[in-house]
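Just passing along the structure, written as structure tokens.
Heads up, one of the protein chains got dropped from this complex, but the rest are sitting where they should.
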Amino acid sequence: MSILIENISKHFGQFQALSPLSLDINEGEMIGLLGPSGSGKTTLLRIIAGLEGTDTGRIKFGDRDVTNLHVRDRRVGFVFQNYALFRHMTVADNVAFGLEVLPRKERPSPTEIKTRVMHLLEMVQLEHLANRFPSQLSGGQKQRIALARALATQPEVLLLDEPFGALDAKVRKELRRWLRGLHDELGFTSVFVTHDQEEALELSDRVVVMSNGHIEQIDQPGALYASPNSRFVFDFLGNANVFDGKVENGKWHNQQANIVLPEGAEQKDGQLYIRSHEFFVSREPTAQANLPLRVIAINPIGAEVRLELTPIDWQSNDVWEIDLPHKAFDKNCFEKGQTLYVTPKAGYFFANDAQKPTLLSWEK
Amino acid sequence: MSSSKSSSGQHQLRVGDSPLVKGLLIGITLLLTAILLVVPLIAIFQQAFVEGAAHYFNSLVEADTLHAIGLTLVVAALTVPINLVFGVMLAWAVTRFEFPGRKILMTLMDIPFAVSPVVAGLLYLLLYGNNGWIGSWLYDQDIQLMFAWPGIVMVTVFVTCPFVARELIPLMQQQGREDEEAAVILGASGWQLFRRVTLPNIKWALIYGVILTNARAVGEFGAVSVVSGNIRGETNTLPLHVQLQYEDYQAAAAFASASLLAMIALLTLLLKAFIEWRQERSLKIEAEKERQVTQ
């Protein structure tokens, strides 16, 4: 079922949790709401579910206007951050709940409920735990049961609040893949909230990046990564180093450091965002850039080696991070405390007076 | 995790919040509370003044009444410190250490709650009365505990001994022992540890425990009436005096004495409300600080 969100806003007391925002979600789509704490992503999810009211605007599920519909009549599946399993009920009773509270006319017979529950438990591969209590389950198991419970009434919309937040890394990866598979198989529309960019990029058809109660960008994961359209998205998606420069004689200067403007760049002051793998590293400055840095840490991470660096004789708010393939690292044999020079290959430039970046490249 | 924090205090949809249900439930509750609790409370004072203010004050300054007030205060003054020390010791032992029989100890502590005060009085009478195995020996030494003030203090200690511990144990359990362990690592001695780390944390619960112990000590009736012997002007505590006056058809005088006890009860409630208000406020301030830090 498609979800149409129009001009929704919400405040709690003095706090504006959501500025008016709109969002179209297509039938069968999986949407990730990504943002930091307080960005309003959970509030938006709860408004879609009907757990919070909205101050303005309206929400439609398909053709049905559900803005003033009570949560219990919206028939959405909702998976809570801490699962919210009923502690005094067995796993089977938890899953059966949604069926047992159906109005008498719609309620399946007790044996039918039993079969449906067992089927759901098989689907989440936990049929052997039917008679356990939630306190006897691991986090990953609870998560699966919460999903089975939410899916019992066959909702067409599934909402998940930080579904994998409380799990350890390995279980999280496994469950992610499993959820995606389930989504594709059953064809419901899913919206989930996360603060983990990797999770959002991996799982979603489209990612909605939020900050301070409004939507920063909506895009497919690839597009989002390739062309972040604001400083916030750039910062939040991470791994970008920022060079704050003033234009002079065709170069951006920051104290002793400088970078030559590539072709097509505006002659303006601003910030250059460069991703951690978009660099050459050398022992001497190059014709294109003079960015001296000192190595303060060397961390091998998977296929790459990450260097942490601090600027020498120029200013940057954060530690710089540069990822090198092992080969390049081994060739240079960098050590802690050493000085080295980096040269950007490509980057995104935000002029001081602009909201949107321009893509720059030094390579021909 | 923290992303839901901004909204978690704002759950708007909860069961039973429709205005009709809410109004009905509050209404019934207030009505029942008025009938069961408020009106009786008012009646105490109304009855006390039924024969006028002069009569009220005259009956209070009667010699027997004054003596009963004095005895009651002495009993409370002796009982409270004893139970304070015991309560703190017991709470410390059961919340800071694991040892076999810990649960049994906590159950034993609850006995005075469960036992009828008359039975409590009888237990002491049988043991320390002139026929009891300790009492007969004491009798030979010319020591009389029962039907005298020491007996009253003893049964009062029995009846009120769980109150301090009961206030402290849940709180100390919840706070855990990390703070104290940190202090030990920093080299604090036992007494420093208690005074500077534990006490500030349990201060208000301790005060409430003391107040409650005091209220019960002042008001104990059943156990005291068994061991006191009801000697007017000698072993009559204020609650016993209330009974005597009431049965002597001096209702107004009885209610005058009762009004003093009721005032102690009201003071107890007031202090409790104040303590709770303070705790709630300090929790709120802390939560607010935390919110500001995370934002």
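Here are a few things to note about the model shown:
Residue numbering begins at 1 within each chain, and the chains themselves are lettered A and B in the order written.
Methods note: a residue touches a chain if its C-beta (ideal position, glycine included) is under 8 Å from a C-beta of that chain, and two chains touch if they have at least 3 such contacts.
The rule we apply is simple: contacts and distances are computed from a predicted model.
Think of the chain that is not pictured: of "Tripartite tricarboxylate transporter TctA", "Protein thiol/disulfide oxidoreductase DsbE", "Sulfate transport system permease protein CysT" or "Alkyl hydroperoxide reductase", UniProt labels it "Sulfate transport system permease protein CysT". From the options A:S2, A:S19, A:T153 or A:S361, the residue with contact to the chain not on display is A:T153. Within the whole complex, the absent chain has one touching residue among B:L127, B:A148 or B:I207, and that is B:L127. Checked against the full complex, the candidates A:V101, A:V319 or A:A354 give a single residue touching the omitted chain, namely A:V101.
Counting the whole complex, the residues of chain B in touch with the unshown chain are 8, 11, 13-18, 21-22, 25-26, 28-30, 32-33, 35-41, 43-44, 47, 85-86, 89-90, 92-94, 96-97, 99, 103, 105-119, 122-127, 129, 131-133, 154, 157-158, 161, 177, 180-181, 184, 189-190, 193-194, 212, 215-216, 218-222, 225-226, 238-240, 242-243, 246, 251, 254-255, 258, 261-262, 264-266, 268-270, 272-273, 276-277. Seen across the whole complex, the unshown chain contacts chain A at 49-51, 70-78, 80-82, 84-89, 97-98, 100-102, 133, 135-136, 149-150, 152-153.
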